[in-house]
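Of the protein chains in this complex, one is absent; all others appear in place.
Showing chain A:
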Amino acid sequence: MIHSLFLINYTGDIFLEKHWKSVINRSVCDYFFEAKEKALEPENVPPILQTPHHYLINIYRGKLFFLAVIQTEVPPLFVIEFLHKVADTLQDYFGDCSEGVIKDNLVTVYEILEEMLDNGFPLATESNVLQEMIRPPTILRSVVNTLTGGSNVGDTLPTGQLSNIPWRRAGVKYTNNEAYFDVIEEIDAILDKSGSTVFAEIQGVIEACVRLTGMPDLTLSFMNPRLLDDVSFHPCVRFKRWESERVLSFIPPDGNFTLMTYHVSSQNLVAIPVYVKQNISFMETGSCGRLDITIGPKQTMGKTVEGLLVTIHMPKAVLSANLTATQGNYTYDLATKVLVWDVGKLNPQKLPNLRGSLSVQSGAPKPEENPSLNIDMKIQQLAISGLKVNRLDMYGEKYKPFKGVKYLTRAGKFQVRT
């Protein structure tokens, strides 16, 4: 099972180590540093490395590497999932998962890690349960603790640990009972030069924020559940009910959680909200090129496209860009060769356009690679797949909760090839 964990920052300093079995010298990380060196970009470090006596499995999150050391055959996905869970938990506890925050809360982090694994076996990984055992630091609590000598470690066994619903603690109480659901869909798409879709799919997720007293039993139903054929659920969802009735029936965890994720990949179901007309060309001779991009609405279901942002990784030889934008601003970063055009809201009456010339290093050959356009955008109050929540019912408790559903569509990996 998982032997040790090292937290390593962007520059390659180990700033935390935790061993669940015998201590492994940090020199084992040298193999990782070697690979990191080779990979140039931190994103490209291979996630699994083999060393003579150990395996190193790492993830890269928020400019930090979480590096697990294992010695025997352990499912690598298990390790990777666990590392992400660690990052999520720290995020939950401290609102951020960065080197600074971790160093500020080092002892708490250490306590959390100890609680999450025992001898390499996961022990308590549900945020709910952990927060009962080790209370997250709050300003008020640290003040009170200093004054009273109290502690931020719970001294009773968390109730969720052993019940059939480990994700929910007992005795939850709220004065305002509320349950909110955000249906968020991301469009991953590749469009080719001519604008036709090479590939498109929707990654959907329903994020929930549930603050309800007691042990509520919720049922969420959809207007069109047939859209969903590829789903993953939070463990709280009763799979049988879904199979037979296509409704989500569950006792929710307390607080924020991801209720389900889904995936719509059938191409004709995926609407592409914008079209992009683009032309980026470089002269065979002479050191310049031209760029002309226009963006317009395509299938937006009558909603407005906002937060439109175009990112282009230019070929290395491009020195500067002299462009005019009819809307928004553009920047060109010389060091990274990234052109960013922040368009903002898409106005269907007056389509935004960016055009002008690019200057290329003189003498350099005509760039071979075609830069791809990366599009960011969001559309409020729309789930582009057409998914709609029908109703939410609560059983098991008497009060009437506030309920709400929000929809949001945004671009995931949305690329236009040139």
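One rule holds for everything that comes next: contacts are C-beta pairs under 8 Å (C-beta built on N, C-alpha and C of every residue); 3 or more make two chains touch, one makes a residue touch a chain; residues count from 1.
The rule is simple: contacts and distances are computed from a predicted model.
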item	value
Omitted chain, identified by the protein name its UniProt record gives, among "Transcription factor ibh1-like 1", "AP complex subunit beta", "Aminotransferase class I/classII large domain-containing protein" or "AP complex subunit sigma"	"AP complex subunit beta"
Contacting the left-out chain in the complete assembly, out of A:Y31, A:F233 or A:Y275	A:F233
Missing-chain contacts mapped onto chain A	1, 14-23, 26, 39, 41, 43-44, 46-48, 50, 53, 55, 57-60, 71-78, 80-82, 84, 100, 103-111, 114, 118-119, 121-123, 125-126, 139-140, 142-143, 146, 149, 151-157, 161-162, 164, 166, 188, 190, 198-199, 201, 203, 229-235, 239-240, 242-243, 258, 260-261, 263, 265, 267, 313, 315, 368-370, 372, 374, 413, 415, 417
